[in-house]
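Note that one protein chain of the assembly has been removed; the remaining protein chains are unaltered in position.
The block that comes next holds chain A.
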Amino acid sequence: MSTRTTRAVLASGAAVTLTAVAITVAVLTHAPNASAATVTFTPVADTYVDNSSTGTNFGTSGQLGVDNSEVKRTFLKFTVSGLTSPVTAATLRIHVDDVSGAQSSNGGTYRAMTNTSWSETAVTWNVQPAIDGVTLGSLGAVSRNTWYQINVDALITGNGTYSIGVTSSSSDGADFDSRETGGTAPQLIVTTGAAPSPSASPTSSPAPGDPVLVGAGDIADSGSNDTRTAALLDGIAGTVFTVGDNVYPNGTASDFASFYEPTWGRHKARTRPAPGNHDYNTSGATGYYSYFGASAGPSGRGYYSYDLGNWHVVSLNSEVSTSAGSAQEQWLRADLAASSKPCTFAYWHKPRFTSGSNHAPNTAIGPLVQALYDFNADVVVAGHNHQYERFAPMNPSGGLDTARGIRHFVAGMGGAGAYSFGTIQPNSEARNTGTAGVLKFTLHANGYNWQFVPVAGQTYSDSGSGSCH
């Protein structure tokens, strides 16, 4: 394809000579393929480290440096999203700063990195991610106030988060503009083909009639957002889940009648709930169990399971004992052992992992997370913090685990007043507060899609897919 071998050097409108290693460089002379689409991304994080300032972070400065004396390394992170066709080409553009000394005989070596979870304001020389991936390309001499391009086809394969590390073997350092500069921020230009590849995701290709599981937590109160999220459910078929705090303030029969019944109540027949602490503000959550009846599992117990297509779905109770050896933990292990489904989905109220500022990560639920991990569960959804958050697949300790990890969500945006975020926790991939909505899962034979569906008039979105393990 023509665009794969065409690389541009743009210097205030004119081409300049550029020495490049391991990449093909040419002046862009013809228009891209008319059927191809090009999307430009700016970094979600960029910074550099300096071995003469080992504890200093440069994450919010306007520059990025590469040098070998003092040693400076630059880190770039891009999140590619919204692509619906296969990537046919990807180019990194980077601009040399318009200050004296920014130019260099060596523009650095660009390499892929495994670590995509580093934070722009936390990286220092002392605490820096490894530059451990394949070499994407190198730049020779770079001039002040000039754009340069690197072919990064080998790294960018589709939607996802990517890190690039830049080092230099020269004591003549180069200084580039960081994302903070705006117009001269680094760019990732991704070109996609016209048609999706038929073999793009064989394990999670949607089939008509795949079951849908849709819901949220922290739902019904005297405000109006519960009305708006209930209206979303009117247009989404499937099973409705709740992740607790179904009704405020106290989960009484009167609260259910006043706030839940007029909103989410019209979907009660297809709802499989989980209880929260506000439901338990009524002793024994009797209001909750009376209202939902058999849909909430054995009355007073609060944990139960059911199957949807190829999925085993478990609703748990974070408001009673969840310790190792507890009745609930023993039931969960037996329930998972008895399941023959290849995929497992679990939900409850208090999140094991959250960056919310009102409720800390709930370590007490850890034994249930461990049991789910031991039985290769795939998805966990909780609530409690009134916001949305999505984590990468993680092991029970919160470490990234792309092989067996469980993808955790917080879906506390069902209607109650929004909460702030605190310190953003490792492996948090997407967050939003202030947008009420529901989280919709389409459960495929061996995978799933998730989609944050915002209430009318709101624009936040988050979607993606995963495979079962």
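The working rule: contacts are C-beta pairs under 8 Å (C-beta built on N, C-alpha and C of every residue); 3 or more make two chains touch, one makes a residue touch a chain; residues count from 1.
What we mean here is this: contacts and distances are computed from a predicted model.
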Undepicted complex member, UniProt protein name, chosen from "Gfo/Idh/MocA family oxidoreductase", "Carbohydrate ABC transporter permease", "ATP synthase subunit c" or "TolB-like translocation protein signal peptide": "TolB-like translocation protein signal peptide"
Residue, one of A:Gly82, A:Gly101, A:Gly182 or A:Gly284, that touches the chain absent here: A:Gly101
Given A:Pro86, A:Gly193 or A:Gly422, the one touching the chain that is not displayed: A:Gly422
Listed residues A:His359, A:His408 or A:His469, member touching the removed chain: A:His359
Touch list for chain A against the chain that is not drawn: 50, 52-63, 65, 67, 70, 97, 99-102, 119-122, 124, 127, 173, 175, 180, 223, 248-250, 277, 281, 355, 357-361, 363, 366, 386, 397, 416-417, 420-424, 430-435, 460
